[in-house]
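Every protein chain but one is kept in place in this view of the complex.
Chains here go by letter, A and B, matching the order in which they are written, and residues are numbered from 1 within each.
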């Protein structure tokens, strides 16, 4: 703000312009105060409970600290080096990836088909939309308790049913066998989360140009062809959003696993989040756990930014 | 013509039946829990699918009183209502500023806040815990309320920004010409128009905080401070052997969300699609 920059020789003019600038500054200043007053509460809350902890997380991860001692030892990237050598952490990371893949398979296409079916209904669309969304309003604690009882090997309805129709061999200990535990957990989590994606697909389907279908009808295209060549391409944006949300949510999973298996048996369903929670809150390895959680955070954020970048580019 | 109507009718009919069956299958776990909550332990064990022998509410009464669900319920209500008030008071003005007031660095700031939307809570929960400890707020409902509101902000601001973006800027400008200050304009002109958005925000916040598990798990210590999710979790864990009672507690825990959902179903869905499609 170079107010005195003016090289005008006429003093009066100078004064005049000065006062205008001053007035403008005043307005500008007032405007700034107003804007700040709108933003400040949010910024304060955000800084205290998100920004500052983010910085702290990175800071902790460079120290050796048990959460109780009054002094912290700086150890550099030691914690991260140890993580790369920690078999259980790497296993957990692998489980996270498996979780992502299974979620994508179970959630995206089945939910899309469901949404297409609902969108075809002429009367009672709202009823179905509301009904199918119902599981999503339950808390994960409820979902976890409910499904761990459903999977119960002895009195769970699945096994009771299988045994009653003579398929004893198919009755497994769903949360106890290495090949079933993660899929079983992903099914429970799909049940809890698919509603949101269904709503998104339904909204996207409303915007699909119905003329395209009519034209396809004239061409005599079957429903499957119409699905692949019209529905999916027109829903590209929605699909992008849904896929990215599925991936992010899959990486974030914690509550269901914690309630249903606590990462067990024998680390078979350990995810980064459960491993980190145990390390921090029951083994006192606070800084080590923080390093693990920072890795998870970085993966999610890099993915999100990368995905948005890709999306913006592909849309242009 | 007649056959066409018939065909439409019949295809609609099959669709209906298929969807209805699917719906029953998918909501079966909920009905299963409701049935089981009326049964005794032995009944659940011996005949899991049949109707209960008698409709007695013992499991509910016992969960409510002995299982402490009464206390959990109140705690959850405190945290949720407190969180809703704070989030509404904080996110509305911020969303408005981002949507309607143009200022330098607004995009940068907005993206900084959006960053928090994809950040997993697990990544920062450990520092949050120790930070609350220095603030003396661990094991307090106030602490959980504040943290929950803070973590809800990114999405809330995003939602409110989209809501206020839909309101034409001309309205604000004409109010300014009439001499109304920015806050006045916000309260008396813009906010009333954004009512559906605010309602959606409140419902979302309700669902998120009421259903949250991780924050209470980490931040609350004493049983008498537990929220309903945490209470249910500790109720089914450790030493409880009574499955009927657990299902009683489960049903108690899901009722509030279901009621709120049924009442506000429409604005809920609209808010969700509005939020995600932009």
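A few points about this structure:
The rule is simple: a residue touches a chain if its C-beta (ideal position, glycine included) is under 8 Å from a C-beta of that chain, and two chains touch if they have at least 3 such contacts.
In the analysis below, contacts and distances are computed from a predicted model.
A single chain of the complex does not appear, and UniProt lists its protein name as "Extracellular solute-binding protein", one of "NAD-dependent formate dehydrogenase catalytic subunit", "Glycosyl transferase family 1", "Sulfur-oxidizing protein SoxY" or "Extracellular solute-binding protein". One of A:74, A:228 or A:266 touches the chain omitted from the figure, and that residue is A:266. Among B:11, B:107, B:174 or B:223, only B:223 touches the chain left out of the display.
Touch with the chain that is not drawn comes from one residue among B:24, B:51 or B:66, which is B:66.
Listed for subunit A, the residues touching the missing chain in the whole complex are 40-41, 44-45, 47-48, 67-70, 151-154, 173-178, 261-262, 264-268, 278, 280-284.
With the whole complex as reference, residues 41-42, 45, 66, 85-86, 89-90, 93, 129, 133-136, 138-139, 146, 183, 187-188, 221-224, 234, 236-241, 243 of subunit B touch the missing chain.
Basically, only the chains that are shown with their structure count from here on.
Here the CA centre of subunit A is 15 Å from the CA centre of subunit B. Subunit A meets subunit B in the complex at residues 31-32, 34-35, 37-39, 41-43, 45-46, 48-50, 52-54, 56-57, 60, 67, 114, 117-118, 120-124, 126, 128-135, 137-142, 144-150, 155, 157, 160-161, 191, 196, 199-200, 202-204, 238, 241, 248, 251-252, 254-255, 258-259, 272-273, 276-277, 280-281, 286, 289-290, 293-294, 296-297, 300-301, 304.
Of all residues in subunit B, only 12, 15-16, 18-19, 22-23, 26-27, 29-30, 32-33, 36, 44-45, 48-49, 86, 89-91, 93-94, 96-97, 101, 103, 109, 113, 115-116, 118-128, 130-131, 146-147, 149-151, 153-154, 157, 181-183, 186, 207, 210-214, 217-218, 228-230, 232-233, 236, 243, 246-247, 250, 253-254, 257-258, 260-262, 265, 269, 272-273, 276-277 touch subunit A in the complex they form.
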